[in-house]
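One structure follows; several queries about it will come next.
Yeah, one chain of the complex is gone here, protein chain that is, but the others are all in their spots.
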Amino acid sequence: MVKARQLVVYLGPAVVFALAFIVFPLIFVIVLSFTQWAGIGPAKYIGIQNYTYLFKDPAFRSAIYNTLLWVAAGIFVQTPLCLLTALIISRRPFMWKFFRTALFIPSVVSTTILALMWYFMLDPTVGLVNGTLNSVGLKSLTRTWLSDPSTAQWAIMVPFVIYIGFGMVLFLTQISTIPRELLEAAHLDGANVWQQDFFITIPAIRRAIALWILFLVGYVLKMFEYPFVMTDGGPVNVTMNLPLYVYNQMVTANAYGLAMAAGVVTVVLGALLMLVVLLGLRWMESR
Amino acid sequence: MTAMETPAAMRVIAKTVKWLFLIVLTVLTLVPLLWLLLSSFKTTPELFRGPFSLPAHWSFANFSGALDAQPLVDYFRNSVVIAVTSTAMTIVMSTMAAYALRHRFRLRGAVNGFLMSGLFVPFTAFMTPIFYLVFHLGLYNTVWGIALVYTGTTLPVGFLIIKGYLETIPEDLLEAARIDGASFHSVFFRIVCPLVVPGLATAAIFLSISAWNELLFANLLSTSTSSETLQVGIRNFLTSYAANYPEAFAGTVMAMAPTILAYALLSNRVVESMAATGLK
Partner (left out) sequence: MRSRARRKTAVAAAAVIVATSALAACSSSSGGGGGSSQSSGPVTIDVVSNFTSDIARGQELNDLIKQFNAEHKGKITVVSQTTADWPTLQSKIRTEISVGGAPDVFLYNFNPSDLSLEKYGSSSLINWTKYLNADPSWKASFTGQDLSTVTYNGDTVAIPDDQSSALIYYNKSLFAKAGISTFPTTWTQFFADAKALQAAGITPISLYTADDAWYAMNAYSYLAISDGGTGAYYATKLQTAPMTEAAASLKELFSYAPKNAVGANYAVASASFLDGKSAMAIDGPWLISSIQQDMKNYCTDVGVATAPTNGNSTEQPGTIVTDALTVWGAAASPDQAEQQAVVDWMKFYTSPDSAAGMATTGQFPLVVKTPTSGPAFANSNCLMKPFVDLTNAAPAKSVNVERYMTTEAQAQLPSLVEGLAVGSISPAKFVSELQQLNTTAP
């Protein structure tokens, strides 16, 4: 049995921090979401007007759509890429240490820098993407990637999807805890590499995969550097996402109440997504 | 289909695909970074001449210019202090909390859920209340204020990671120690902590990188070089009125270099420690 005093010492700090940085601001935000406030002066109570405005605002709808799109891209494109890379590197091919380090490097570089770098990569005149396409004779494929509403949405997802370093390392460390004997036994039984991976490795690290997916959801709900730096949410709001919407409403429009309402919707969406992910995983496990 | 039955052709194809995948991914990852490095040696007109142009003179003018434009060394120092402090604090609190939550007590589920619920909280919307908190604690424009905020905002993530590792410690181990007469605290220090080191390492990597990369609150809570971080400095290159991109790139390269070196040197140690003390 654990004594109350021990609980206070061990749980106390974490709970205090959670109260201060999560509960207090959340209450603040929820209360303010029902008001109209310009950042200074009194806040005027306006009921659910902010929420009705949000759902009529095409920029907000675009933000929700993009958030869901990024979560989907994260789960169905980025995570499999991380997994595949981890599986390949866990077999220690030639120069595996180099690949592991190289692929992890972008994770230690700040998102702002990566966004700025890709802004230049995708620039229609001086960017490497169009430059490469031109030099291999594929001029017809060049686009004004970030200025064209039809391509911007996909263009800004590129750094998100291909930088797999974090997930790869997470999976690699989990894979390293799988006992050798298990895989050797399967090999002796005649299973080839892919079968081993599919039937043994992946199920063994499913905890880590679930964890990673939860992180991705949390990340997508907070990340605003890519759209902010690369396109400012445009063109015409096609790359708007929830955190950027909140930021714009607070910082430029001085519509703090509206920003808080958008924040509340973000929390609700996050909770729903987490629920869906957890339920989905439980369903997969029960099969 | 057994290993014997897999036709040689398929094996060759599989191998090629595997290598193609690895190489393409690495190229996509490294090439932009190399372009950044190359561009940091160019002058602005050379930069706009075309993506593949080489600089006429390979000089370090942009690097010294970037250092003059922004006090990058101070920013680097601030970023390091903040990352280390917030990571350490989060790890300590998370480990202690996760350990306490292994035991049964009345509000156990509630506290568990409470600590994890912060995962999707929209910190962007929290600018005003968090600023209020930091300002009234007297920690505005200090590295400690920013570190405190990072500790609070990354707590759910740290807790989740460490809890995951801590839960894999079998109960019998702890039970055996208790039977031997170990106290609540000594079970924690002598048994749990050593076993959970790979989890701590993983958490440390995640947390320190999040702290390093964070921009919004760093911008909000700092207003002079005593507390501005590297991200704030880099952001200044992006919007300042004199648009000197090569200099901005040079600043970026200098900001990236130490972290990449640190990772390259430490990564083997870290991963090996994670694998070696891996459970069973």
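Note that the chains take the letters A and B in the order they are written out, and that residue 1 is the start of every chain.
The definition used in the following text is that contacts are C-beta pairs under 8 Å (C-beta built on N, C-alpha and C of every residue); 3 or more make two chains touch, one makes a residue touch a chain.
This structure is a prediction, so every number in the text was calculated from the model and none was measured.
A.B. asks: Which candidate, A:T111, A:Q153, A:N248 or A:T266, sits in contact with the chain we can't see?
C.D. replies: A:N248
A.B. asks: Just to verify: which one of A:T144, A:S176 or A:Q195 makes contact with the chain not shown?
C.D. replies: Going through A:T144, A:S176 or A:Q195 one by one, A:T144 is the residue touching the chain not shown.
A.B. asks: Of B:V80, B:L115, B:L139 or B:L160, which residue touches the hidden chain?
C.D. replies: Of the listed residues, the one touching the omitted chain is B:L139.
A.B. asks: Applying the definition given at the start, please give the residues of chain A touching the unseen chain.
C.D. replies: Residues in contact with the chain left out: 9, 36, 38-42, 59, 123-125, 144, 146-149, 152, 230-237, 240, 248-255.
A.B. asks: Which chain B residues touch the hidden chain?
C.D. replies: Answer for chain B: residues 44-45, 48, 69, 127-128, 131-132, 135-142, 144-145, 182-183, 185-186, 189, 219-220, 223-224, 235-236, 238-245 touch the chain left out.
Criterion: only the chains that are shown with their structure count from here on.
A.B. asks: Could you put a whole-Å number on the gap between the CA centroids of chain A and chain B?
C.D. replies: Computed from C-alpha means, the inter-chain centre distance equals 14 Å.
A.B. asks: Quick one: which bits of chain A touch chain B in the complex? Just the residue numbers, please.
C.D. replies: Spelled out, the residues of chain A in touch with chain B are 1-3, 6-7, 9-11, 13-15, 17-18, 20-22, 24-26, 28-29, 39, 81, 84-85, 88-89, 93, 97, 99-113, 116-118, 120-121, 125-128, 130-132, 135, 162-166, 169-170, 172-173, 176-177, 179, 187, 190-194, 207, 211, 214-215, 217-218, 221-222, 224-225, 229, 242-243, 246-247, 250, 256, 259-260, 262-264, 266-267, 269-271, 273-274.
A.B. asks: Using the touch definition up top, name the residues of chain B that touch chain A in the complex.
C.D. replies: 1-4, 6, 14, 18-19, 21-22, 25-26, 28-33, 35-36, 39, 47-52, 92-94, 96-97, 99-101, 103-105, 111, 114-115, 117-130, 133, 149, 151-153, 155-157, 159-161, 164, 184-185, 188, 198, 202, 205-206, 209, 212-213, 215-216, 230-231, 234-235, 238, 245, 248, 252, 255-256, 259-260, 262-264, 267-268, 271, 274-275, 278-280
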